[in-house]
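Shown here is a partial selection of chains from the complex, left in place.
We call the chains A and B, going by the order they appear; numbering starts again at 1 in every chain.
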Amino acid sequence: MLILMKSNPSKEQVDGVVAKITQLGYKPHLIPGEHDVAVGITGNETALDPETFIALDGVKECIPVTKPYKLAGRAFKKTDTSFQVGNATFGPGSFVVIAGPCAVESEEQTLRIARAVKAAGAAVLRGGAYKPRSSPYAFRGMGVDGLKILKLASKETGLPVITEALDPESLEKVYEYADIIQLGTRNMQNFSLLDLVGKLDKPVMLKRGMSATIEEWLQAAEYIMSGGNTKVILCERGVRSFDTNTRNMVDLGGVLAVRNLSHLPVCVDPSHGTGKRFMVTPMSRAALALGANAVMIDVHDRPAEALCDGPQAILPDEFAELVKTLRQLAPPLGLKLA
Amino acid sequence: MLILMKSNPSKEQVDGVVAKITQLGYKPHLIPGEHDVAVGITGNETALDPETFIALDGVKECIPVTKPYKLAGRAFKKTDTSFQVGNATFGPGSFVVIAGPCAVESEEQTLRIARAVKAAGAAVLRGGAYKPRSSPYAFRGMGVDGLKILKLASKETGLPVITEALDPESLEKVYEYADIIQLGTRNMQNFSLLDLVGKLDKPVMLKRGMSATIEEWLQAAEYIMSGGNTKVILCERGVRSFDTNTRNMVDLGGVLAVRNLSHLPVCVDPSHGTGKRFMVTPMSRAALALGANAVMIDVHDRPAEALCDGPQAILPDEFAELVKTLRQLAPPLGLKLA
């Protein structure tokens, strides 16, 4: 932590800050300037809270030096995390393609699409049984029945399944049926849910909040990891922006930033990220070329009939074509499609 | 709903759209242009989902005409909602000042501050017992013990109490002890929690999500209202922005927009909205002059010791001064401080 004092602080003000630091058991370092004075703090083992100091008399600003996350950051774990789910490896050297319908609508629909994405080369099956919807009047998912259908599709295709949990109740069910638990963008800071997921022994995909900073995202991961669950996949799904030509703004620079700060694998969701079918294929290629560890793609064979997010689903044929291209792009980047 | 076809659509494409509309029991209206064709839809009683049409062949864009909320909007209820909590009226002609510590830290601290804000003219007491915190390592509130302290402070001062619920568990407790249930910015789209709150018979303050549009905010209110609970207070608390000089960007234009679209009372939170003590007083004055129905203010007598958000709390003396000014500004605006 570095504390910047207001211009020309009084001796009393500086002494007060120094005393507070000493009293907390840390070591103050005075940096006197022409008009400005700064005080550095060392000796702390975890991140200090700026609020401890900002309200002291004469203090202008508190600049954290230690990161407010520990388990999620690279400070204590330099090497990339890597783990296996089914045949898919989330980690360096591997690129995982997750695909399936946005929502489970029926057994028939889900099996049909699951077979198609398996044939095309997907390594994990996606599908929503509990759907967070902006409007209370929209289709909110099939619930447990949807989970059972996913299980069936998983058995038939051999693909592990990822699906979203919304609250303690659905989490219990999702844990029972799924291989990876997904937490959505609106729940990134649902701290009670993060606490619960942290106690489970299944991998978690944590989507970035609608306008979360990289730091908030990693702190949310820290909630899960501090509970004991270290198998966290981060997922960039676009952030809120001022432009209406895309549903969200996919922040690939943010993917690079988070991979630099954290050892966790990062997935990109080009479907929810762009919200437009014609953007999904090129954005998936970009995610691979950038160095993301996975993509998660909405596929639907009858998008006009989809109960949810039809406009962003690609057709099974387009998906197969995309996977073919990804396979060609992977080797020069030292990657293998899982 | 208005459907815009892609340039120079084929007859088949237009016919397909018309057929879909007719099949759903609505009425299509063709608007042929030079190169562009649009199809209007009438006959629907609630908002149509753009997704029903966007994936049809030849469709470029779907523009909703009916709003996706009904109970929260003015279409079916023109007059402003107004209700009473203790002596405070949330509704036209009245301006409610809510104040208290950000977090309940001890009985002594809470009673001390409660007495001070009561003396200065607050009509409702605020104080957090369950605190959502970005970091898992930060102080997360006193829980039920905090609620009991709030109850005590309420009894002594006669002020009704508002406090935040985070999840189903804390909601049960908050419902038992508080007069107004607060849902925080991170929970604005926690749809399960909205559903639960919708079934309760106590007023709810719904804070705007970190980067929620006005429409999403009203849809969140619609969740609560569609459950039967119509006593909803909207609370603007600043949105995420690119500038770091304020903690959030207080969107007073958004307050005007939401008051224009909805009959619900709107509160402004200048403390969390700005995050800076010196901004709280002027922003509170601006909220009143703008036409907001309430303000909610962090007050702390020892901000340097506050366990949470000390930098944005104003002192009891500043608060008293502020209320005095608000009382002077109210009459020309036809307002009475509750």
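Everything below uses one rule, namely that a contact is a pair of C-beta atoms (placed from the backbone, for glycine too) under 8 Å apart; a residue touches a chain by one contact, two chains touch by 3 or more.
All figures in this text were calculated on a predicted structure; none of them were measured in a lab.
Of 4 total copies in the complete assembly of this structure file, 2 are presented in place.
Everything that follows uses one rule, which is that only the chains that are shown with their structure count from here on.
Centre-to-centre, using mean CA coordinates, chain A is 26 Å away from chain B. Every residue of chain A that touches chain B in the complex is listed here, in rising order: 46-47, 49-51, 54-57, 68-69, 132-138, 140, 166-170, 186-187, 189-195, 209-212, 216, 219-220, 222-223, 226, 240, 303-304, 306, 308-311, 313.
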